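Here the complex is missing one protein chain, while the rest keep their positions.
Residue numbering begins at 1 within each chain, and the chains themselves are lettered A and B in the order written.
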Amino acid sequence: MRKGNAAAYFSSFRIRLMQNLQYRVAALAGLMTQFFWGFMLIMILEAFYRNSDASIPMSLPQLASYIWLQQAFLVFVALWFRDPEMFGMITSGNVAYELCRPTNLYYFWHVRLLAQRISGAALRCVPILLVATLLPDPYRLRPPADLAAFLLFLLTLFTGVLINVSISMFIYILTFVTLSPVGSLMIIGTVGEFCSGMILPIPLMPEWLRNIVMVLPFRLAGDLPFRIWSGHIGMQEALTGFLTQLLWLGALMFFGQLSMRKVLNKAVLQGG
Amino acid sequence: MNLYLRYVKMVFRCQMQYRVSFLLTMLAQMLIPFSVFAGMLLLFQRFHLLGSWQVDEVMLCFAVIHMAFALSECFARGFDMFAQVVSQGEFDRILVRPRGTVLQVLGARFEFSRMGRLCLSVVVMGIAVSRLSIAWNPLKVLSLVLMVSCGTLVFAGIFMLAATLCFWTLQGLEVVNIFTDGGREMAQYPLDIYKKEITRFFTFVIPFGMVNYLPLRYLLDRPGSMAWHALLPLCATLFLVPCVLLWRFGVRRYQSAGS
Partner (left out) sequence: MIRVENLSKTYHVPKRSTGVKAAFKALVKRETVAVEAIRDVSFHVAPGEMVGYIGPNGAGKSTTIKIMSGILVPDSGTCEILGRTPWKERMAHVKDIGVVFGQRSQLWWDVPVQDSFDLLRDIYRVPAESYRKTADRLTEILDLADLLTTPVRSLSLGQRMRCELAASLLHSPKLLFLDEPTIGLDAVSKLAVRQFIRELNREAGTTVILTTHDMNDIEALTNRILLIGKGHILYDGGLDHLREQYDTVRTVTVDYREGQIPPVLDGVEMSRLGEGRVRYRVDTAIVKVSGVVARLSAELELKDVTIDAQPVEELIVRLYREHRI
């Protein structure tokens, strides 16, 4: 990213943020929906835990924290969270206007998606976290294990969003080829949702599945920071996780830019 | 009814125009509930039992509610997408035609790709039924049919309520997801695993319990269930009465307030 462009990216970021903050009622509605989901998931797991023997790799209170964090930062983790305007731009060919701007389109869109996710979470996370802390056991969200865990949580959470945005950039890039976002969005979204532990928390997965999921980048956005918070992952492992995040982020962004350039060249050749 | 079928045929032909995209969407639509189903199976693999429920029994529960949801999403899509119907001015067009608004809104949209979920739930139901040793009798068969069909109506009623809300505001409609998606996710497990208040709410206010949990107990000959529970799904359709009344009220409000 060249320095002169930073201002452009920043103001694009700000406009997005302000736009999304406008929809307060929608945010309130989303809040209630997520509370409901969180409760439901914990209740279901609670029912399962009632028959459990001792061999469960994660305690119910830890799991409750894990789920509340998932709900609070849903917008950070969910891959199906999308920008219909951008899809419209690609499918209608209006992307040409974006190409006229003196900015790197990959970063420009990356920042735009990032802003959407941050503004989406900014409204939702605080009330969810607050209320969830006040709930009775076993539904309560527990505070992080210690300050170091909390700081590492923040760090990995932020890197996690970057990874997630980089992954979703591939959905947009793919749309240049398929011209219809529906299929790829749903398939990548669903696979990603499952592999990031949104449907079944990763600690509860059977060994073989966990081995697969741990190799994929999807868990780095949510599962990793949430488990750091709940103390399920130790300091040592957390730092390794952070390094893995950085490696993945670098790789995803590198290949993202590469394929973006390829796809754009093709689009221009076809006359858009 | 005849007209409704004509609508179905029409929209089906429209969607068949884009066959490849249709099949892909349908496949993707199958993947979403499949991931939920897989999550459920994996939980059972670890925990073996959910309360007093076996995996096969819960599978039947899952299949019924997802089948009802898929049918309703497919055929009552007009209400589900009502915000779009209103904003495109289609509702004005509906009002200048000499047929009931409910029928026409139902006919405005169908989403056949939602059949992906239906396919999955048919398969799951097949597996569940073949593995469970249910002592089938005519009443039980009837009950199963009623569970699915009346469940479809209950979901349709919720979609209708959401659509009615569109006459007042387009903001915050996401809350309705609690009752559609949330109701589905909740009722895919037997309701007795939840807190009592929630079980009651989803039995007496939004009657998922009557189309799923209670008749299911009868199907499985659980202790305390009675034969008349088999017909409870019919009771659940009473839910449609307030939905339709509210809808009418909403239409009148639309006619006096304009869009």
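Please note the rule applied: a contact is a pair of C-beta atoms (placed from the backbone, for glycine too) under 8 Å apart; a residue touches a chain by one contact, two chains touch by 3 or more.
Model, not experiment: these values are computed from the prediction.
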Check your understanding: If you put the missing chain back, which residues of subunit B would it touch?
Key -> 2-3, 6-7, 10-11, 13-15, 17, 88-90, 92-93, 95-99, 104, 252, 255-258
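Note that in this section only the chains that are shown with their structure count from here on.
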Review point. How many angstrom lie between the CA centroids of subunit A and subunit B, rounded to a whole number?
Key: 29
Review point. Which of the residues in subunit B end up touching subunit A in this complex?
Key: 21, 24-25, 27-29, 31-32, 35-36, 38-39, 42-43, 45-51, 169, 171-175, 177-178, 182, 185-186, 189, 193-195, 198
Exercise for review: Write out the stretch or stretches of subunit A touching subunit B in their complex.
Suggested key: 23, 25-26, 28-30, 32-33, 36-37, 40, 43-45, 47-52, 56, 180, 182-183, 186-187, 190-191, 193-194, 199-200, 204-206, 209
